[in-house]
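Heads up, the thing below is written out as structure tokens.
Only one protein chain is missing from this complex, and each of the others stays in its spot.
Here the chain labels run A, B, C and D in written order, and each chain numbers its own residues starting at 1.
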Amino acid sequence: MILRKKQHWFRMFFVWHGSVLPQLLPRLGVLFLLSVLIVYLKGTLYEYKVPLSPAPFTIFGIALALFLGFRNSASYDRFWEGRKLWGALLNDTRSLARQAITLTGHSKNDEQVLAFINILIAFTYCLKHQLRNTSASEDLQRLLPGELAHSITEAKYKPIVLMIELGNWIQKARIMPGFDSISQVAMDGNLNKLSDIVGGCERIASTPIPYTYQVLLHRTVYLYCFLLPFGLVDSLGWITPLITVFIGYTFVAFEAIADELEEPFGTEPNDLALNAMCRMIETTLLEIVGKPLPEQIPALSAGHVFD
Amino acid sequence: MILRKKQHWFRMFFVWHGSVLPQLLPRLGVLFLLSVLIVYLKGTLYEYKVPLSPAPFTIFGIALALFLGFRNSASYDRFWEGRKLWGALLNDTRSLARQAITLTGHSKNDEQVLAFINILIAFTYCLKHQLRNTSASEDLQRLLPGELAHSITEAKYKPIVLMIELGNWIQKARIMPGFDSISQVAMDGNLNKLSDIVGGCERIASTPIPYTYQVLLHRTVYLYCFLLPFGLVDSLGWITPLITVFIGYTFVAFEAIADELEEPFGTEPNDLALNAMCRMIETTLLEIVGKPLPEQIPALSAGHVFD
Amino acid sequence: MILRKKQHWFRMFFVWHGSVLPQLLPRLGVLFLLSVLIVYLKGTLYEYKVPLSPAPFTIFGIALALFLGFRNSASYDRFWEGRKLWGALLNDTRSLARQAITLTGHSKNDEQVLAFINILIAFTYCLKHQLRNTSASEDLQRLLPGELAHSITEAKYKPIVLMIELGNWIQKARIMPGFDSISQVAMDGNLNKLSDIVGGCERIASTPIPYTYQVLLHRTVYLYCFLLPFGLVDSLGWITPLITVFIGYTFVAFEAIADELEEPFGTEPNDLALNAMCRMIETTLLEIVGKPLPEQIPALSAGHVFD
Amino acid sequence: MILRKKQHWFRMFFVWHGSVLPQLLPRLGVLFLLSVLIVYLKGTLYEYKVPLSPAPFTIFGIALALFLGFRNSASYDRFWEGRKLWGALLNDTRSLARQAITLTGHSKNDEQVLAFINILIAFTYCLKHQLRNTSASEDLQRLLPGELAHSITEAKYKPIVLMIELGNWIQKARIMPGFDSISQVAMDGNLNKLSDIVGGCERIASTPIPYTYQVLLHRTVYLYCFLLPFGLVDSLGWITPLITVFIGYTFVAFEAIADELEEPFGTEPNDLALNAMCRMIETTLLEIVGKPLPEQIPALSAGHVFD
Partner (left out) sequence: MILRKKQHWFRMFFVWHGSVLPQLLPRLGVLFLLSVLIVYLKGTLYEYKVPLSPAPFTIFGIALALFLGFRNSASYDRFWEGRKLWGALLNDTRSLARQAITLTGHSKNDEQVLAFINILIAFTYCLKHQLRNTSASEDLQRLLPGELAHSITEAKYKPIVLMIELGNWIQKARIMPGFDSISQVAMDGNLNKLSDIVGGCERIASTPIPYTYQVLLHRTVYLYCFLLPFGLVDSLGWITPLITVFIGYTFVAFEAIADELEEPFGTEPNDLALNAMCRMIETTLLEIVGKPLPEQIPALSAGHVFD
């Protein structure tokens, strides 16, 4: 995720980092060269004039924009749903931490409470590692007692197995006076929500937008762009390559952004900053139990990219 | 469902599997031949020139794109709601499995718990079989005791009857110390959610998008495509068939995708991978109770189709 | 609701039943004749040439399509919300039936349980009759004891009064051991949901899309269609009537579908199949208590219309 | 809110009442006269020909339609959310009335129950009066005991203060056998929902769509309409005023409808029928406790406007 201070409208033209322009340059270069060639040949192929006019591009540009718009909305919805799920994770772990103190009657500094908080933090990191296919063992060893850390490392669905530990902790809290089955069920309700969050993230990560859409839109966008110079050369002349690349840039870039946002849990520049969010959850949970905060989230600097 | 690794933008033009192109080839072939004929006749019918210009196609192409866009969104929403329901099924069965351990006070390896888990897994497979109109008896015999398997096989709404079994199991758990009516109601709340999931899937499977839409859009899309060459022949000449087929491909393919996604529980390439999801639910539930995992979900290979 | 097997793309052109075409034929006929007249007069009125070109129709066609698209989405949302409410009714009555067995400790065959189920079924039929303004007395006499049936027949908001009966049944179940205030409140929560369902249906039935929209769109659609031949006659000549009717058909049909879906509880061909849903709820509730199923929902036949 | 029987498609052209046309007539008259003047001057201003062609209007008409479409959707969503909130109010008061009988064990005719029902009805009327800035004192005196009516009349946020009364009533019901803290909390949960309903209505009433949108769209719509005749005069000649007014009517009317729906709690013809809904809630609540219904909601007559 890229955070930037607001910029002057004029300087925003020259932003390089965080734009998709760099990765598109080769394709736009090909498109530019092709357009130049078509202008040079005045739109002929093997001496036959290609009789394209702007008319079919008008007809079709609208359809293309609508279809791209649909794909883009679907991708953005996935990105934003992913963000909402991680927001819910923050809310829910905070609620569980609060309940572990105020419902059980434990004091803030209780050993038990800290153990519970650490499982919650480990849960968060495990979810991140599962979504990014990275190894959770380092974080597990940092946060959990050795034996538990070991058994979780073996598990296939780590966050789910950790939730059994959370459930057992709550079950054991029944020895506290005033913590009865009602309080247990109240905390268990928040575990249900955690289960929904894990499943929601898995759903986004495992089910892409149907592949057929990608194929159809990809083909349509590129064919459209590569036919465009034939349609424009008669009326626009030598300015055709510039206009073609300008229109092409917008369509191709829109498709590329949709592609990047579709899988929001990756590590591309516009993906969600799961690392920063894990650190933030750790910070706020530790503050709730009055522990010193481990590290600060780095301050906002211009063009800073969080991962 | 088709899962594929990201591909180079250029190689994506030549994807065959997973595209709807193969099934559309005959129609596009007819359209191509018709266009060639119209070019050959220079847009005349029985010596009368058909005086179509691109203008009405511009007017109409926009309306068509909007209506197609609506149909497509409605279909995609059904696809995605179906996926969400199966995601909720995963979350909910996990929650019930957790509660069967941590609320009842049963140990992980308890016979009772395993019986409960097996009913949950059978529930999942029954829902799949009901949605796909296939026979559930094999899975039922694998997972349930003989007599129960037999009586469920007879039932019309199998998942619902299985839920009575789940409810009875929970009722019987009242003999465990610490599992009172409150815990029972907490688990019963998750059965309510299962009921919503079953009903949600039945709703999508039994209520298509109103038939009138299909008829209207189908007629409009094809009439538009078959009139298009008359409108383009004067300005585009010999390139008319190519452009007609290109525009026709996009509109017709969009309609075909919408048609396929509308019923997401089928077995077409872009439908939901219910089999893979059933296996995954079985795997994660067995891991929760510490049983060895039965089989691995096959790894992602290029162009792999899950059903 | 119309259910049909998938059809060959070519045969779908000739579908008559379930299309809105039949009811639109008179209007389209008027439009056709008018277009023929305009072509014959070469677009003059009282010897003055009407100087319309396609340009304003392009400008305006887009706006029209957008506004129609909005009206259509709003109508479809109402249709689909109506379907969701009836789906929720299915889920909720199933949940109550399950709870009436597994929470109370009654056996499946208990008299009391059957009485409860019958009130639930009567509730469903009453809601249908209220929404369609038909008489509920026959169904009430079939399902309820005479005196109760009589008093409900007198009531203005029958489903709501029946819910008091459901609530009283639950209150009386407090004599069962193990069924305490907690179980009562759990079932009462499902009554709250029933209340939301009834109110949701009443909302859709009593509040149409603001009338001003209908008037504005209706006027715009028809004026557009009747002015269109003047705009097309110069460039399209004798083919004007065909194109006019084709474009007119799409716009007018879209408005007609939106009109039909707006009130989804009626008995027009594309409305919701409330009768079939009532029968289905009756079937599944009776199966839950192990009673023989009363009648089968008729199998899907080509072009079958459920009401 | 305007309720009308379905009308013949042809008679709908001449609907006057409920259309926004009457209030727009002066503006459309100005537009018509201006267009006539421009036709008369053949599009010149001080002898300079204004060289506008339809092209920029095509470019811009699309953008305008999209922006208007956005504003319209946002307004309609507010209207429909307002309706949903009042629907939820109906559902929720019904649920509370049912609980006041079946959870407490009071009989229908109990004094206490009637007092509770009357506070619920007063709550409904107070919300209406707050949203419409009218005086609640008459309704309060009709429904509540003198002293309470007086103290509520003084309050700033009347429905909220009434909810404390509802909460106190529920607290006092604890003396009933079988009505314990669980039943109390179940009814309290419905009070939470009432709180959400009040706040939701206040949100819609106090936060309009950002003012900047109104200014921008208003300026754009009117400038567009007043420039249009210059763009059409060359190609359309003497028919320019008619077409200008036709296009202008659609855009201006769409803006006017959006403006009216944006604040759904007012008393304009298309606003929500809060009076009718209050009466309906009163009727259904009284029926639940078996009281005679006070008055009938007037039957649907053609073109009847509910307020």
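Everything that follows uses one rule, which is that a residue touches a chain if its C-beta (ideal position, glycine included) is under 8 Å from a C-beta of that chain, and two chains touch if they have at least 3 such contacts.
All values reported here derive from a predicted model rather than from experimental measurement.
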> Per the definition of touch given earlier, which of A:Leu34, A:Leu114, A:Leu223 or A:Ala253 contacts the omitted chain?
Replying inline: A:Ala253
>> If the hidden chain were put back, which residues of subunit A would touch it?
In response: 1-4, 6, 9, 12-13, 15, 18-20, 54, 57-58, 61-62, 64-66, 68-69, 72-73, 76, 79, 83-84, 87-88, 90-92, 94-95, 98-99, 101-103, 105, 108, 178-180, 182-183, 185-186, 190, 232, 235-239, 243, 246-247, 250-251, 253-254, 257, 260-261, 269-270, 272, 283-284, 287-288, 293
>> To test your reading of the contact rule: which positions on subunit D touch the chain that is missing from view?
In response: 27, 48, 50-53, 55-56, 58-60, 62-64, 66-67, 69-70, 74, 155-157, 160-161, 163-164, 167-168, 170-171, 174, 181-182, 184-185, 188-189, 191-192, 195-196, 198-200, 202-203, 207-208, 210-216, 218-220, 222-223, 227, 259
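By our rule, only the chains that are shown with their structure count from here on.
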>> With a Cα-based fit, what is the angle in degrees between subunit B and its identical partner subunit D, given to the nearest 5?
In response: 145
> Taking each chain's centre as its mean C-alpha position, how far apart are subunit A and subunit B in Å?
Replying inline: 24
>> Need the CA-centroid distance for the pair subunit A / subunit D, whole Å please.
In response: 38
> So which bits of subunit B are touching at least two other chains?
Replying inline: 58, 62, 64, 66, 69, 182, 185
> Line, ring, star, complete or other: which describes how these chains touch one another?
Replying inline: line
> Can you name every chain pair that touches?
Replying inline: A-B, B-C, C-D
